[in-house]
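Dropping a structure here in structure tokens format, bear with me for questions.
The other protein chains are all here in position, but one chain of the complex has been omitted.
Chain IDs A and B follow the sequence of writing; residue 1 opens each chain.
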Amino acid sequence: MELTAQTRKTMTLNLTETEMGTLDDLSARKDISKTAVLRQALRLYQMIEERLARGEKLYFEQDNGKDKAELMML
Amino acid sequence: MNLQISRERLRERILKEPDYEVEAGLPIRDFEVLSIFVPNDLASIGNANVREMSLAFGSLIRLSRRRERLSVEQLADKARIDLVELLAIEQEHGYIPKPRTIHQLATFLKLPEQKLMKLSGATITRDQQLQTAAVHFAAKSNSALTKLSRQEEELLNDFVKYLSEHEDQKH
Partner (left out) sequence: MKTLIGTFDLLNRLTGKFEDAQLYRGLDAKNLGDFEEKWRPLFEERRRRARPEELLEANLQDAHWDWTRKAALWGNLLAYEAFSVEVEALTQGLMYVNKTRLSRVAGQQGAPLIYVELLATAPWNRHGITEKPKYKGVGQILTQAAISLSIEEEFKGRVGLHSLPQSESWYREVLGMIDLGPDPHYQNLKYFEMTAEQAERLIK
């Protein structure tokens, strides 16, 4: 017996050509469908929002260990 | 989601494979508060009195702080916890604090940590006696005065004694 966790809903997106191009690129790079790319983006966005709300900070850091980490999103 | 492997094949694997330990991530036995993994609403479903207990927790911290003659800032500083969170604990109904904060407060104020975890809502509990005692304590405590009245002092001492001695109720 298998129960579907949640039913799915369909949404139409309005994206520019460039945006669609980016979506295609990411889909090819990650070897996952465009829907899967957007799902990942949603998960990441929600996670970032939640952690920022808890007072955490998001940084990008260079691999060389010298350059200062760049604060993102604030 | 379906499991890709068939039931029969899975059974065969389990029968034939070596008998090893399988733990991954951090050892779960070091977790004190598994309930933090659960959606906030579900955590409250597990304990209908979480709000009342949370009030008791706030009162307990506030009275204990005042017994030490400390301001909110001073306690936050000495216990090395976030000031905003301490204010939320004392003033915000139903705020569930971070486990580390509870640990720091328990250590600094010399209160039983596991009981505090349950009172604060950080851990789920079904201990009816604890809930009842907490509700009574919350109802009687108040924050009108800066120095603890003798009544407040007695009330606080009684509740802390209860927490220290109370045996966990298992259901």
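To be clear about the criterion, a contact is a pair of C-beta atoms (placed from the backbone, for glycine too) under 8 Å apart; a residue touches a chain by one contact, two chains touch by 3 or more.
Given the structure is predicted, the values throughout are model-derived calculations rather than measurements.
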item	value
Sites on chain A contacted by the missing partner chain, in the whole complex	1-5, 29-33, 36, 39-40, 42-44, 46-47, 50-51
Chain B, residues in touch with the chain not shown (by the definition above)	1-5, 7, 9-11, 13-15, 17-40, 42-43, 45-46, 98-100, 103, 123-126, 170-171
